[in-house]
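Comments concern the structure below.
Every protein chain except one is present and positioned as in the full complex.
Labels A and B are assigned to the chains in the order they are written; within every chain, residues are numbered from 1.
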Amino acid sequence: MVQGSSEKVTVFFRYFLTFFLVVTLNFVIPRAMPGDPVVNLFGEEAYLHPEILQEIRKEFGLDKPLIEQYFLYIENLFTGNFGYSFSFHKPVLEVISEYMWRTILLTLPSTVVGVLFGVYVGSLIAWKKKQVEVVLMIVVYSIPVYWLGIIFLYFFSYKAGIFPLGGAISSFEDVNKLILPSTTIVLHLIAINALMSRAIVSGTMNESFIVTAIAKGLKGETVLRRHVIRASLAPIIAMSAIEFGFAFSGSILVEIVFSYPGIGLLIWEAVRVRDYPILQAIFILVAIIVISANAIADLISKAIDPRLRS
Amino acid sequence: MRKCLVISLVVILIFLSGCAADREVGKKEKTIVIGTTMPIKAENIFADYYFGILRDLMMDRLVSIGEGGKIYPELAESWEVTESGKVWIFKLRKNATFHDGSKLTAEDVAFTINYLREKIPEYRAHLALVEKAEAVDERTVKITLSKPWSNFLWNLAVMNVLPKRVWEKVDKPLEFFDLNATLGNGPFIFEKFDKASGLLVFKANANYWKGKPNVDRLIFRVFGNDQAMLMALLKGEIDTIYFYARGIDPAIVPGLLGKENISFIIVENLGVDNALWFNCKRYPFNITEFRVAISYALSYEDYVKYISAGYAEVPNAGFVPKGWGFYKETKKLEKNLTKASSILDSLGFKDCDKDGWRDYPNCTALEIRLAYRTDIVESSRLAEFVKSDLEKVGLRIRLQPLDIASFRQVLDRDKTHEIVISRTTMWGMGMWAGYGTGYFDARNIGWAVVSDAEFFEVVDALLNETKEENRQKLVHKLQDLYAEKLYAIPLYWGKIVQPYRSDKVESLVYNPMMGIIGDETWFKVQVKK
Partner (left out) sequence: MKVSILTVAFFILLAIFSDQVVELVPLKRGEIFSPPSSDHLLGTNDVGEDVLKELIIATKVSVVISLFSATLSAILGLFIGIFSGYYRSLTAKIFETFTEVFLVIPTLPLLIVFSFHLPPSIFNIILLIALFSWPSMARIVRARVFQLRNSGFVQSAILFGASDFRIILHHIIPNLSEIFFARFSMLVAYSLIVESSLSFIGLADPTNKSWGAMLHYALKRGAILNDAWWCFVPPGVCIALLAVSFLLLSFEFEKVRLTEKFSINK
């Protein structure tokens, strides 16, 4: 096998391509969308005066040819200038950071809990070769998150009248606003991670060296367990790292159901009013986070599992 | 079972945090908390449309709009217009002061007009005909128009007077985020916008020229959707709700009826909730009989019953809702499928190829695009109804769902629509020459793209006429014209349903333009807590 540098180049190329693809899609899609961002700002009367619209377009650089806009966009990207949001009338980064910490507050703890429990449950299921539990996890996984959210809303907020709704959180007391959306996310993540880690662990258990070990009469549960865990650890950690990568953008549906003003809701809002700069900045952040999560996953896998170092 | 452990842990987590104590409510202060789903983002009345909706709380206008769409004096005590209709002179009241105690003078008014015209695109349109505005003396403002415009006051009713001393230094008003940007003379003083919790806080202006409001503190709480907001109302976390130019979706009302401490204000909407607009420039919608045929195909009673849960009535062909001054009773719209079919037959729109759908008279296939706004869920539902109604008379319909941005592009700029379901606001009804003309006239917003000579004649006459009795005649003529030509068909005349907590507030007043946040409320409302 060819190894070392060429492998690194491929990996780097892959990250680069991912980033480039996201960045370009990011530029093209919003612009290909019908609907004029400018009109949204000033209502229908502005149409009566085309010269006003022209002026505004100029101010936001929307009058330039697309190619020029693209290069400007790339340039701004590398200088960290994400521009000015024309629906918030604020620098994009300011808007995003305001929404981002709320999403992080919602998804980070949920992801930690969901991934840990999921992996634990999944490995256990695989180890004990349980069937009913697998079915249960599949059932949980199949329930659409947003529907689970609706059911929670109905029972806990409407029927039982607990857990307030609406808006994000400003003080410690408001933490209970996070409970329903977090629980929704946690349950979903437990199911996904349980199923994935089950697959990994039972895959390992079927691998030849374990089977050989059994055949050799190696019965000590601890020994066996150690072998299996060591072999499964790398892919599981890689999987979890990627899961964290999605934590940033993966809560759109939950945020919409619970009207929780995080990044998901911001994406939704930005699409609606055609706020390109916001959309672009979010997608770039998402790309960076997802790619770093993947890179970290790769690194960890290689550090733990010597076989992958080839 | 370890899984049981997982689940019970989650459950424990849920309950632990559900028990957190409710927040304490203000002590002796009279506070009203209003829930809103208006997505307010920034505390600048020009940059943020929805924060701008609240500007009347902070700043007065020269004139205001009241019952039946009549104009009432506010900052202007009186006004006169010269014979030519071009020069308007306003006399300001003596006792109006800004929140910082400085006097509000004619200088400020003239400055505001000139400033807005120069800096804010929206106002360049509103005040397009203004040639100049000047302060004659401390209390007199003279505004000269480039041509006569009888309806000028309607546009002044959305122009709130700014303190010159603050804004003259502001070059980019859309980027001005200072507490001073909210400084005015109105009944409330803006205190803060806590974005994390979505709370906007106002306190009463003790020196307001109409007197001190009955409420000490006014809090708006921003919600992401109606449902979350109304659950908060049921729980008593908010006292009432607000959204500009509408109440709650009538389909939700049955669920609130009979709930403890929930009462409603129900008033007629002076805007038309949903109407079917024809692009009258396009064939075949330019044929009056074709539009009339369509009007006979629609089941208005279903719309009242299923779309607005009975909180509406079958409209008249004259478009303009009952509550308006100069309203004229025109023919009630009715469903009559035989009439619809026979008109279409006589126009030659028959099913040539026997595929079950009517075709153009030259036998090419006819398919009508029906556009609607997806952000208004009632409109989406209504579009389904209209589609199935028109299909019953053999007209093939393709639904064209548009989000708000595309909708504006298609209707306001490109005019590529065929038929459209859309709503008008009360203030919008008064634009241009009033009575909905702005929405019809091809020279204005013109969703119906009307350019009939007959229509122009009435509109132009209205734009020039200032005498009440003559205006009344013209307005009646206009409604007859609407009824006869059906450039747009109102689908129902809706009611505005405004729920509130009867254990917390009483005597809210609904202003036809501003709803419950008009000045009337602040001097009548009783806070019960």
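By our rule, contacts are C-beta pairs under 8 Å (C-beta built on N, C-alpha and C of every residue); 3 or more make two chains touch, one makes a residue touch a chain.
Quantities reported herein were computed from a predicted structural model and do not represent experimental measurements.
Colleague: Thinking of the whole complex, not just what is shown, which of B:I40, B:L230, B:A245 or B:A317 touches the missing chain?
Modeller: Of these options, the touching residue for the absent chain is B:L230.
Colleague: Considering the whole complex, which of B:E29, B:E384 or B:E454 touches the chain not shown?
Modeller: Looking across B:E29, B:E384 or B:E454, the contact with the absent chain belongs to B:E384.
Colleague: Of B:D403, B:D452, B:D480 or B:E506, which sits in contact with the chain we cannot see?
Modeller: B:D403
Colleague: Among A:V95, A:L279 or A:I304, single out the residue that touches the unshown chain.
Modeller: Spelled out, the listed residue whose C-beta touches the missing chain is A:L279.
Colleague: Using the definition of touch stated at the top, determine which of B:I307, B:M426 or B:L463 touches the missing chain.
Modeller: From the options B:I307, B:M426 or B:L463, the contact with the absent chain belongs to B:I307.
Colleague: For subunit B, enumerate the residues touching the unshown chain of the complex.
Modeller: Touching the missing chain: residues 226-227, 230-231, 234, 249, 251-252, 254-256, 302, 305-307, 309, 374, 377, 380-381, 383-385, 387, 399-401, 403.
Colleague: Would you write out the residues of subunit A that touch the absent chain, in ascending order?
Modeller: Answer for subunit A: residues 10, 13-14, 17-18, 21-22, 25, 29-30, 32-34, 134-135, 138-139, 141-144, 146-147, 150-151, 153-154, 158, 199, 202-203, 206-208, 211, 242, 245-246, 249-250, 252-253, 256-257, 267-268, 271-272, 279, 282-283, 286-287, 290-291, 294 touch the chain left out.
In this text, only the chains that are shown with their structure count from here on.
Colleague: Need the CA-centroid distance for the pair subunit A / subunit B, whole Å please.
Modeller: Here subunit A and subunit B have centroids separated by 39 Å.
Colleague: Report the residues of subunit A in contact with subunit B in the complex, numbered from low to high.
Modeller: So the residues of subunit A touching subunit B come out as 33-37, 39-49, 52-53, 55-56, 87-90, 98, 102, 117, 120-121, 124, 133, 136, 153, 156-158, 161-171, 173-176, 178-179, 183, 186-187, 190, 258-261, 265, 269, 272-274.
Colleague: Using the touch definition up top, name the residues of subunit B that touch subunit A in the complex.
Modeller: 2-3, 6, 10, 13-14, 17-18, 20-21, 23, 35, 39, 41-42, 44, 47-49, 121-122, 124-126, 128, 174-175, 194-198, 221-225, 227-229, 231-232, 235, 237, 375, 403-413, 431, 444-445
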